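Take a look at the following structure, please.
Of the protein chains in this complex, all but one are displayed in their positions.
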Amino acid sequence: MKTTGLPILNIIVFLPLAGAIICLLLPSASWSSTSLRRSSWSTGRPAPAPGPVSTLGPAGIVGLVVALLELAFVIFLVIDYPTSGHAAGFQFVSRHSWIGAFGIDWSLGVDGISLFLVAMTALLFPIAMFGPTLRGNSRAFMGWMLLLEAACMGTFLSLDLFVFFVMFEITLVPGYFLVAGWGGARRNYAAMKFFIYTFAGSAFLFVAIIALVVLAAPRNGGHQTFDLITLARIAGSLPHADQVLIFCGFAVAFAVKIPLVPFHSWLPDTYTEAPTAGSMILAGILFKLGAYGLLRLGIYVVPVGAADMAPVLLTLAAVGIVYGSLITIMQKDLKRLVAYASIVDVAFIVLGFFAFSSQGVTGGVLEMVNHGLTTGAIFFLVGIVWERRGTLRFSDLGGLQKSMPIMAAVFLAVVMSAIGLPGLNGFVGEFLVLVGTFATHRWWAVVATVAVITAAVYMLWAYQRVFHGPVLNPANDAVADISWRELAVVAPLLVGIVFLGVYPRPFLERVTPSVNYLLDRVEQAAPNAHVPKTHNVTYSLPANQDVRGGPPGAAGAASASGSGGAGSGGSSGSVPSAAGSTPGSATASAGGSK
Amino acid sequence: MNAAYLIPALPLIGAIVLLFGGRRLREPLSGWLATIMAVGSFVATVIVWVSLLGKQASARSIDKNIFTWVPVNSLHVNAGLQLDPLSILWCLFVTGVGSLITLYSIGYMHGDPSFSRFFFLLNAFVFSMIVLVLADNYLFSFFGWEGVGFCSYGLIGFWFDRDTAAVAAKKAFVTNRVGDYGFMIALFLLFQHFGSFNYRDVLHSHLSGSFATGLALMLFLGAVGKSAQIPLYMWLPDAMEGPTPVSALIHAATMVTAGVYLVARSAPIIHFSSAAQWTISIIGAATALLAATIACNQNDIKRVLAYSTVSQLGYMFLGEGSGDYGAGIYHTVMHAFFKALLFLSAGAVIHALHDEQNMKRMGNLRRYLPITFPAFMIGFLALAAIPPFDGFWSKDAILAAAWHKSPALWAVGVLTAFLTAYYMTRQVVLVFFGQSRWFDHAKERGAAGDHHVYEAGGVPHEAPATMTVPLVILAAASVLGWLLDAPFGGLDFINKWLAPLFPPTVAPAFSVATGTKWLIGLVSVAFALAGLASGVAAWRRAVDRPRLEPAVLEHAWYIDEGVSRTVAGPLTRMANTFSFVIDGRLVDGLVRAVSGSFAASGRQLRRVQTGYVRNYALGISAGAVIILFYVSLRAGS
Amino acid sequence: MSVPSAWYLVLAAVLFGLGATGLLIRRNVLVMFMCIELMLNAVNLTFVTFSRDLNDIGGQVNVFFVLVVAAAEVVVGLAIIVAMFRRRAAATADDIHILKG
Partner (left out) sequence: MSGVVLATVSGLVAQTSGGSNPSGCAIGKAGDSVSGLCRAANSLHISVAYSAILPVLILSIGGLVLLAVSAVLPKRIYPGLYPVLSTVVGGVSLVASVWQWYNVPGHGQGMVEIGGQIFFDHFAVLFAILVSVAVILSSIASDSYLRREGLDGVEAYVLILMSGTGAVLMAESASLISLFLGLEIMSIALYVMAAYHRRRAESGEAGLKYFLLGSFSSAIFLYGIALVYGATGSTELVLIANHLATNVLSNGGVLLAGMALLIVGLGFKVAAVPFHLWTPDVYQGSPTPFTGYMAAVAKAAGFAGLLRVLDQGLLTQQTDWRPVIWVITVLTLVIGSVLAIASRDLKRMLAYSSVSQAGYVLVGVQAATGTGKSAALFYLFTYTFIVIGSFAVVDAIQGQGESRSTIWAVRGLSRRQPLLAAAMLVLLLAQAGVPFTSGFLGKFYVIQAAVGQGQYYLAVIAMLTAAVAAFFYLRVALLMYSSGVPAVAATTPPAPEPSGSTGDLPYGDAGEPTDVGVPAERVGAASAMTTTGLAAGAVPSEGGLATPARAGGASALDVEAEEDVFAAGLAPVPGLDPETADRASALDAAAGDPPYVSSTNAMVIFISVAFTIAAGVSSFAVDFAKAATTLF
C-alpha cells in the first residue's frame, strides 16, 4: 500500500468531527443577528414571511472546506485502494487500544464492500450540506451534519464491534436534531419516532454484541475482545443455537434501521418531515448503516445464524418489495411516495445479501451505493420542487414540465434510475440482486421481480402527476426552473448514476473479491447456506486476517500462507500491526466453476 | 470492420449533442443533425452489410466487443456487438426507415417548442434499437430493449400537457414492463442454466423440453409486451397520442417488431418446445383477428392503423410460431415499409387538417393532397394484400406456413385478411372520397378561437418537401419491396440471407405443394378483394352506419374497460387497503399503540402517587409482604 | 420455668405489625411517629431475645445503638413536624399532599 504512514482512515473519521467542533466553537453571530425567533431553528420551509436564507457564513465555509477535504481524502483512498491481486481483506488497518478493560480497540479498516459506501458518504454529504437552500442556524446545521458524517464514516470503517455500535448509535443524535430542528410541520413527532424506534431496535443489537463477546471470551483464552475478525473466527465454534440467536439480535436492530417491512413505520414520517438535506442523508446513508451491519456483522460474523435465518429475511424482503410497492402506489404526497419507494429499494439489498450468491451480494452492495445516489438526488429534486411550490401534494402539482423543462429532464433521469432502466445504475444492482437470488432462491426472486412492474407504476405515476398534464393550478404556471447552482450540485450524482450504469466495472472489480471472500467464509462455516460455487476468482488477504476456523489449506480454502500473523494475531487489544498491513501473499481459488 | 462501431455510435453522439445542446441548436438545425446521424448510421450499416455479403454464408458474423459491462465472477457480460445476417437485416430497415422518418419529422414538428427534445428522443431511440438488435448477448439486448421503451415513453408523452398523452405514455411503459418481467425471468433462467447470456453460448445447446418451454414462454412474454400481442396489446392504440412520426417509426415499423426479432433470435431455444411454438402461433393468430375486428370500427385515423399494426404483428408471430421465421421476418420488413408509409401519409393528412384525426370529419381529400393520396393508396393496397404490392407476398408466405401448421390457424389468417381489406377500404373511403366534411368543422374550430385553423383559410394543403420525399421513397419501397423475398425466380434473398441462422435443425424446412400454394394465394386474394368490395359497398355513400359500427367494437370489445374493472380496480382497492388500513392503522397503529400504552400507563400509574404518606407506606408494606410471601414459599420448599 | 423464646419473638413480631399497621391507618403525624418507635422497640425485643437464645451479648449491645438512633430520630423528626405544622392548624398527615402525581 502506498499510503503507509498516513493514517488515512483515522483522518477520514476525525476530520469531520474536528470540523463539527470548530463549527460549534464559532461565534454565534451568524444567526443571532437576524430576527431572533423566526430565523433560528426555523422550520426550513418557505414560510409566509420566509425565514432569512442563511448565507454561508463562517460555519458554512468551515463546513464546505471540511466536507470537500474529506471528499478529497476519500477519493485518495479509493484511488489508493489496491486492485491488483484482488485484495479481499481489510486494508489500511489501524488499531489502537481504547478501553482495555473490555478488550475494546479503536480499530478501523476498509475493504471492497465498505470502500464505496465511504465514497458515497463523502460525496453525498457536501451535496446535502450545500445543495438545498439552508434556512436557519447554519452553525448548528453544519455542526450536526459534520458530526453525522464522522459517525457514518466510523460505522463503515470500524473493525471493532464496540466502535461499530457506538458509531451506529451516535448517528441518531445528529439525525434527531436535524429532523427536529429543520424539519417540516410534524417534525417533533417524526424525530421522536425515528429516535425511539431505532433506539429500541438497537437494544437487540447491543445485547447481541455483548452476548457474542461474552460467549466468545472463553474461546479466546479468556480475553474479552470486540475485534471483528477475531470474533468472526471464534463465532463459528459457538453452539449453533447461540449463533442463531445472536444473528437474530443483529437482524432485528438492522431490520429496524434498514428498515424491513414490518419495522418500517418510522420511515415515512421521518423522511417526509426531515429537511431536504436530512432526507438525503437519512435515505442515502443512514439506511445503509443497517444494511451494511447486516452484511458485516450478520453474515460475516455469524454465518451459521445468517444461513438459518436467511429464509425469514428473504421472505421479509420479498414481502417488503410487494407490500412496499402496493403502499407506495397509493401515496398522495411526492416526498412520502419517495420515502415509501425506498422501502422497496432496500428490500432488494437484503434480498441480495441473503441469496448468498456472489452476484446477489455484490448486487446488494451496489444497490446500497445506487440507492444512495438515486435517493439522494431524488430527495434533492423533491426539495427543489418544495422550495418553489411549498407543497408536494400531487393534487396541487401538475404540468410542471412546462415551466421547468430541465428540472423535468433531470427528474426523469433519476426516476428512471429508480425504476431500473438499463444504462443507469439502478438496473445493474437490481439485476445482479435478482439474478443472484434466482440462482439460489428461485421463487423469492420471481416474487421480487414484480417490482420491475410496480416501480414503473408508482414512479411514473408520480412523475406524471407532478410534471405532466395540463396546468390546472395557476401557481404551477410560472415556477422557476432548476438553477445552475442546483444543477451543478446534482450533477455529480447524475454522473454517478450514469457511470455506474454504463461502466460499473471499476466498482465491481473492487467489490467482488471481498464478496467472494465473505461468501467463501459463509460456505466454510455454514454449509447450510448452500452457497453456489459460481465464483472462481483468486483473492488475497493481508496477513492476520484469515478468519476461517479450519486448518490452513483445508478444501481449497484460502489461508494466509505467510501464516505468521494468521489466526489469533489481531485479537487481544494490545498495540497492533499498525496502519497498512502487508498484503498476504496467499491466494486461493475457491471451488470450481459450476 | 470498424464501421460497425459507427452504427450505434452516430445516433448516440447525436442524442448526446441534442441532449445537452439541443436548446441552442434550435429548430431546423437539431432536426438536420439527427437526420444526418441516422443516415450516417444507415450508411455504416450498408457498408457492414456489403462486407458481410462478401463472405461465406457461414462466416457472416462479426463480433465486436466494446467493453466489459457487468463482471461479477462467472457472470460476465460484455457490451458487445454481433453483426450477423439477422441483426444486420433489422439494422438496415431500422436505420433506413428511421432516417426517412427523422427527415419527415423536420417538417412535421415544425414550430413545436420542444423541437430538439423530439429529435433527441428519436436519435436515442435509433441508438437503443440498434443496440437491441446488434447486441451479442441477451442482457445487452435488454439494455436496448428498455432503451427503446424509455424513448417510446418519452415520445408518446411528448405533448405532456395533454392528460391523455401522459396517461398513454405511462400505460405503454408499464405494460411493457409486464412483458419485461417475463424477459427478466428468462434472463435469470439463462444465467442459471448456461452461466452466460451470450447468444453464442446459449443458442447452441441442447435443452430439455420443459426447460425450453419455460424459457421460451418467458421470452415470448417479453415479446408480447413489446409487440403488443394478447394480452398486452392495449397500450399500442393509446400510444397514438404521440406525434405521428413516432407512431410510424416506433409503434409501427421498428420498436414493436423487437418482439419479432427476439423470437427469431431465440429460435434455437423455441424449437425445442412445441408447446411454445403453438402458443406463439395461436396468440399471433388470435391477436391478428381480434385487432382486425376492432379496427373495423375506429374513427380515429391513427387508431385504425394502430389496431392494424397489432393485427399485422399477430401475423408475424403466426408465421414465426408456424416455424417459418423467414416469412415472419419478410412480413416484418414489408410491414415496416407500408405501415410507415401509411402512418406518414396519415400524418400528412392530419397535418393538412390541422390536427384533425377523426375520419368522420374528413372526406374528399384526394383533391387536396396530390402526393399523399397516391402514397396512402399504395400503402393501403399493400396492407390489404392486393397483389402485387408488398403485403400480399409476405402475408401469403405466412398463410402458407400457417396452413402447414394447422388449417385452423390458416382460416383465422384468411378471415383476418378479409377484415383487413375491409377496414382499410373504409378508411380510404372515409378519408379521401365522399363529401368534404372537414370544412364545417374547420369553421367551427375557427369560431371557437382556434385561429391557427382559421387563418389557414380552412383549406387543406399538401405537406412540405421534407415530408413528401420520405413518402415517395416509402411508396416505392412498398411497391417493389416484395422483390426482396419473392417466392419465385430465385429472388428469395431474405431467406437465403437468413439461412445460416435458421438451419433445418432449428426451423425444419417444410414444403407446401405448389398447387396448394396457388390455392392459398388465390383464396387470400379473393378474401382481400371481397373485403375491399364490401368496404366500398358499405362506405361509398354513408358516413355513419350504426349497424356496422356496434358499440362493442368501438370500445374494442370492452376489453380495456374490463381489465380496468377486473384487474386494475381490485388492485387499486387492495393497494388502498394496504396503504391506509394495513399500513396506516395496523402496522403503524401497532407502533403507536405500543408507545401510547406507555404514555397511558404512565398516566394511570401517576394515580398511585397520591401524595399521602400512608399510601406510600402501604406500598412499601405491600412490597415487603410480597417478598416475604415469596421467601416463605422458598423456605417452605 | 421460663417462657420459650419463640413467644418473645412472636410478641415482637406482633408489636412490629401493630406499629406498621398504625402507621398505615393513623392520620396524626405524632401518632404515626410513635408507631415507628413501637416498631423499633419491637426490633429491640427481638434482638434481646435472640441475644439470649444465642447466648451472645452482641444482640443486647445492638439495642443500645437502636435506642440512640431512635432518640436522634425523635429529635430531628419532631423538629421537622414542628416546623411543618407551625403554620397549619391541623396536624394530620393527609393534609400534606401538595406533591403528588
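Chains: A, B and C, in written order; residue numbering restarts at 1 for each.
We take it that a residue touches a chain if its C-beta (ideal position, glycine included) is under 8 Å from a C-beta of that chain, and two chains touch if they have at least 3 such contacts.
These numbers come from a predicted model, not from an experiment.
*Asks:* Which of the visible chains would the unseen chain be in contact with across the whole complex?
*Replies:* When the full complex is considered, the omitted chain touches A, B, C.
*Asks:* Which listed residue (A:Arg95, A:Arg187, A:His441 or A:His468) would be found touching the missing chain in the intact complex?
*Replies:* Per the contact definition at the top, the residue touching the missing chain is A:Arg187.
*Asks:* Tell me, which residues in chain C touch the chain that this view leaves out?
*Replies:* 9, 16, 19-20, 23, 29, 32-33, 36, 39-40, 42-43, 46-47, 49-50, 53-59, 61-62, 64-66, 69, 72-73, 76-77, 79-81, 83-84, 93, 96-101
*Asks:* Which parts of chain A are in contact with the chain that was left out?
*Replies:* The list for chain A reads 28, 36-38, 40-43, 45-50, 98-102, 104, 165-167, 169-170, 172-173, 176-177, 180-181, 184-189, 191-193, 195-196, 199-200, 202-204, 206-207, 210-211, 213-214, 245, 333, 386, 389-393, 396, 475.
*Asks:* Where does chain B touch the missing chain, residue by residue?
*Replies:* Within chain B, the residues that touch the unshown chain are 592, 595-596, 598-599, 601-603, 605-606, 608-609, 611, 613, 615-617, 619-620, 622-624, 627-628, 630-632, 634-636.
Heads up, the rule we're going with is that only the chains that are shown with their structure count from here on.
*Asks:* Looking at A-B and B-C, which one has the bigger number of contacting C-beta pairs?
*Replies:* A-B
*Asks:* If you average the Cα atoms of chain A and of chain C to get two centres, how far apart are those centres in Å?
*Replies:* 64
*Asks:* Approximately how many whole Å separate the CA-defined centres of chain A and chain B?
*Replies:* 38
*Asks:* With chain centres taken as the means of their Cα atoms, state the distance from chain B to chain C in Å.
*Replies:* Result: the chain centres lie 95 Å from each other.
*Asks:* Please list all residues of chain B that touch 2 or more other chains.
*Replies:* None at all.
*Asks:* Using the touch definition up top, name the residues of chain A that touch chain B in the complex.
*Replies:* Against chain B, the touching part of chain A is residues 193, 196-197, 262, 264-266, 323, 326-331, 358-359, 362-363, 399, 401-402, 405, 412, 416, 421-423, 427-428, 431-432, 434-435, 438-439, 442, 445-446, 449-450, 452-453, 456-457, 460-461, 464, 467-471, 502-505, 508-509, 512, 516, 534-537, 593-594.
*Asks:* Quick check on the complex: what are the chain C residues that touch chain B?
*Replies:* It comes out as residues 20, 23-27, 32, 93-94, 96-101.
*Asks:* Where on chain B does chain C make contact in their complex?
*Replies:* 606, 609-614, 617-618, 621
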